[in-house]
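Removed: one protein chain of the complex. Kept in place: all other protein chains.
On to chain A.
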Amino acid sequence: MSTETGRESRRSGVLVDAMRWMENLSDTQYAYLLLIPVFVLLGVVALYPLLRTFELSLYATSLDLTGRSFVGIDNYVQLFTGGKNRFLPGGTTFIPSSLSLNALLNSALVVTIIFAVVSVAFETVIGLGQALILDQDFSGRKWVRAAIIIPWAVPIVIQGMVFFLMFNSNVGFATAPLADLGLLAPTNTLNDTASATFIIIVADIWKTSAFMALLILAGLQSIDRGLYDVAKVAGASKWQQFKLITFPLILPTIGVAVLFRSVQAMRVYGIIDTVSSCSVVPSLSCMVVATFNTREGTAAAIAFVTAAIIGVAVMGLIAWQGEDAI
């Protein structure tokens, strides 16, 4: 360490001054100094764009796309009441115009919510099963664990390609059997909204269950193993151990994980764009991307509504979990 001071003194005067200045800061000043890079990065890439998105949502673009005028909350009003902005590219809407299945599946808000609810429900059940297996001790566990995690690490574009190739009507082997069962459209499967939504949900379950499993595994591993020894002595069966010890103790973890995953699922975009297309399966993020070049104000309003829904969910998470969630 004595060479350290030697090297220090050979540095230029400004640097030494800066070091000395830094040494004399209080903890609070030093903390804020070190956080400057984070503030700059988040300010430029998150805070500024978020404020600007809100600002843009208050303007409407003129028909010739050259100018824009202030319209206040008109874009939001039209999204929810079905004014001229209701009709977005591809014949899709923001909220359904009626209660028919067709109208529901053409609505970005409903499709996003269906996607989030159904995929997260299945991911929770499958993830719990996978977590219970990963929690056991057995030979070859390392390989089983790697195999189960791999889908989580697969790039979204490749995940999309896998399911495109599996359910595409030309080469997909899975389409015909499932079409026979009446689950999928037999031709142009990926251009049929109901079928494509089904396939996208399956694709998401395949990729994200492992992530859910890891979250639940964290809860499983925090359970005091002594409880199981006591249960065994008391003569509890494996099922009773699960029902009376494991499940109640991991329920809070599952709750947080479900909310957390739902928030993530609300921003679905990539898998839709790669397996099918945003005009077949509209989601909130899809609508933003599809419209921001032509109807900037509408796109910004949808983006801000999405952010607001997620913001409320996160507030709920924090209110429920308190400081632990931070």
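Everything that follows uses one rule, which is that contacts are C-beta pairs under 8 Å (C-beta built on N, C-alpha and C of every residue); 3 or more make two chains touch, one makes a residue touch a chain; residues count from 1.
Just so we're on the same page, contacts and distances are computed from a predicted model.
The subunit not displayed here is recorded in UniProt as "Carbohydrate ABC transporter permease", chosen from "Hydrogenase maturation factor HypA", "Na+/H+ antiporter subunit", "NADH-quinone oxidoreductase subunit D" or "Carbohydrate ABC transporter permease". Screening A:Ala31, A:Leu101 or A:Val230 for touch with the missing chain picks out A:Ala31.
Residue A:Gly129 is the one among A:Gly67, A:Gly129 or A:Pro248 that touches the chain not shown. By the touch criterion stated above, the residues of chain A touching the omitted chain are 1-2, 4-5, 8, 19, 22-23, 27-28, 30-32, 34-35, 37-38, 41-42, 44-46, 48-56, 126, 129-130, 132-133, 136, 142, 144-151, 153-158, 160-166, 168, 170-171, 173, 176-177, 206, 210-211, 214-215, 217-218, 221, 237-238, 256-257, 260, 263, 266-267, 269-270, 273-274, 284-285, 288-289, 292, 296, 299-300, 302-304, 306-307, 310-311, 314, 318, 323, 325-326.
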